[in-house]
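Only one protein chain is missing from this complex, and each of the others stays in its spot.
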Amino acid sequence: MRLTAHDLACLRGGRQVFAGVSFALAGGDIMLVTGPNGAGKSSLLRIVAGLLRPASGRLLLEGGTKDASIAEQAHYVGHQDALKPTLSVAENLAFWTTFLGGGGEVMSALAVFDLAPLARLPAAYLSAGQRRRLSLARLAAIKRPIWLLDEPMSALDQASQARLVELMRRHRDRGGLAIVAAHGPIGLAPAHELRLGPT
Amino acid sequence: MAMIELANPTRFLRIVDRLLPWFAAATALILAAGLVQAVQAPDDYQQGATVKIMFLHVPAAWLSMVGWAVMTVAALGTLVWRHPLADVAAKAAAPIGAGFTLICLITGSLWGRPTWGTYWVWDARLTSELVLFLLYLGVLALYWTAEDPGRGARAAAVLSLVGAIDLPIVKFSVDWWNSLHQGESIFRAGGPVIDASILWPLAVMAMAFFLLFVTLHLAAMRNEILRRRVRTMQMLQAQEAKA
Partner (left out) sequence: MNAFWALLIRDMRIALRAGGGALIGAVFFLIVVVTVPFAVGPDLKLLGRIGPAVLWLGALLASLLALDRLFAADHEDGSLDILMTGELPLELTILAKAVAHWLTTGVPLLFVAPLLGLMLDIDPAAMGPLLAALSVGTPALTFIGLVGAALSVSLRRGGLLLAVIVLPLTIPILVFGVSASDLASAARAGFGPAFTILCALSLASLVLGPFAAAAALRHGLD
């Protein structure tokens, strides 16, 4: 599997956020995207996820599932947690598991982030960190080869960060690839680092 | 002293648990007595037996107003004194008051069918009652959509007070808009003009409905307190899991 980006540019509200971004990732690669606020880290991830159109440039995926777009093979974890407060913790994850392809085991995915005891509580009662963990539990519940994580460490405590690092390591060892936007080190040695913004 | 002790929800729960069976029993007894008396009451020389629906209709109409009165007092308790039980009382009263209003509307329209020849007539009293029902629905919708019970309670309290001020104006304007209904016949200067054979069963039924309201209200308040405790415990559980 190989994900290449060629000369991507992004325009937001008439302002050029970045231009000339190219990278090539193979299975098992993790790319760290860094840069100051407003450099376009989130925009780059959204472009790869198909949620934002690039002003120019091309994205190419070779060796993935035939006829499936990059978005359909990717997990996108953005700043928002995509949770419904009135649904229970288990219902929230079960919905995404079924919607994103099914087959996932909800309870064991909850256990990865230590959320199993809270399975029956409404998501409204969760703290910011718990909400983030529930959002990240999607990664464990459904297998998708490309992970696009936008500052996944924010709001997480040490123990949860370690669990996420472990999850990313397993993903990498299985040949998955990941693009992680972060301000600091992510606890794993990335194969590539992309620095956006003025250098 | 008594009020302060009652203000403690735990103590309130204990008292309610002790009182509730007695209230329920008294309600059942008096309701049975009222129904028997109502059946034995003489038929109206014009309307025949259909007049007996009045024994349900009139007390329900009174209780629909009692319900809003309870909510208004509770709203003052919520907004002015911040009494811990006040918004529980208001929230518990809303669906019960709405229920009595609905009974009043349904019995009114069933009574209207043989008397007026149609199920619904836009006469002043029925229409005021309908507007009261709509106001109840507004309060219920507010409680239903508020995710945080505290904020929902304050919003509903404000709405109850506004409604209490607006209701007489509604009544006046609807009277202005249309009046077909017979005039007041019970509460008016010079005493009641209807016969004692009808007045007695009506008084007993009103008493029974009032007790029914109290019983339901106490039970609903207990349920609401327990529901809030479950919520608090669940939130604590979420907090402890984090630590």
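Order of writing sets the chain letters: A and B. Residues in each chain are counted from 1.
The rule is simple: contacts are C-beta pairs under 8 Å (C-beta built on N, C-alpha and C of every residue); 3 or more make two chains touch, one makes a residue touch a chain.
If you're wondering where the values come from, they're calculated on a predicted model, not measured in any experiment.
Colleague: Among B:A141, B:I165 or B:L236, which residue is in touch with the absent chain?
Modeller: Selected residue, touching the omitted chain: B:A141.
Colleague: Please identify which residue in A:R58, A:K84 or A:H183 touches the non-displayed chain.
Modeller: Selected residue, touching the omitted chain: A:K84.
Colleague: In the whole complex, not just what's shown, which of B:V121, B:L167 or B:A203 touches the removed chain?
Modeller: The one listed residue touching the chain not shown is B:V121.
Colleague: Could you tell me which of A:G28, A:G101 or A:G129 touches the chain that is not displayed?
Modeller: That would be A:G101, which touches the missing chain.
Colleague: Taking the full complex into account, what residues of subunit A touch the chain not shown?
Modeller: Answer for subunit A: residues 12, 46, 49-53, 68, 71-72, 74-76, 78-87, 91, 95-96, 98-102, 138 touch the chain left out.
Colleague: Go through subunit B and note every residue touching the omitted chain.
Modeller: 109, 118-123, 127, 130-131, 134, 137-138, 141, 144-147, 177-178
Assume only the chains that are shown with their structure count from here on.
Colleague: In angstrom, rounded to a whole number, how far apart do the mean CA points of subunit A and subunit B lie?
Modeller: 54
Colleague: Quick check on the complex: what are the subunit B residues that touch subunit A?
Modeller: Within the complex, subunit B touches subunit A at residues 147, 234-235, 237-239, 241-242.
Colleague: What residues on subunit A touch subunit B, complex-wise?
Modeller: Interface residues on the subunit A side: 85-86, 114-115, 117-118, 121-122, 124-127, 129-130.
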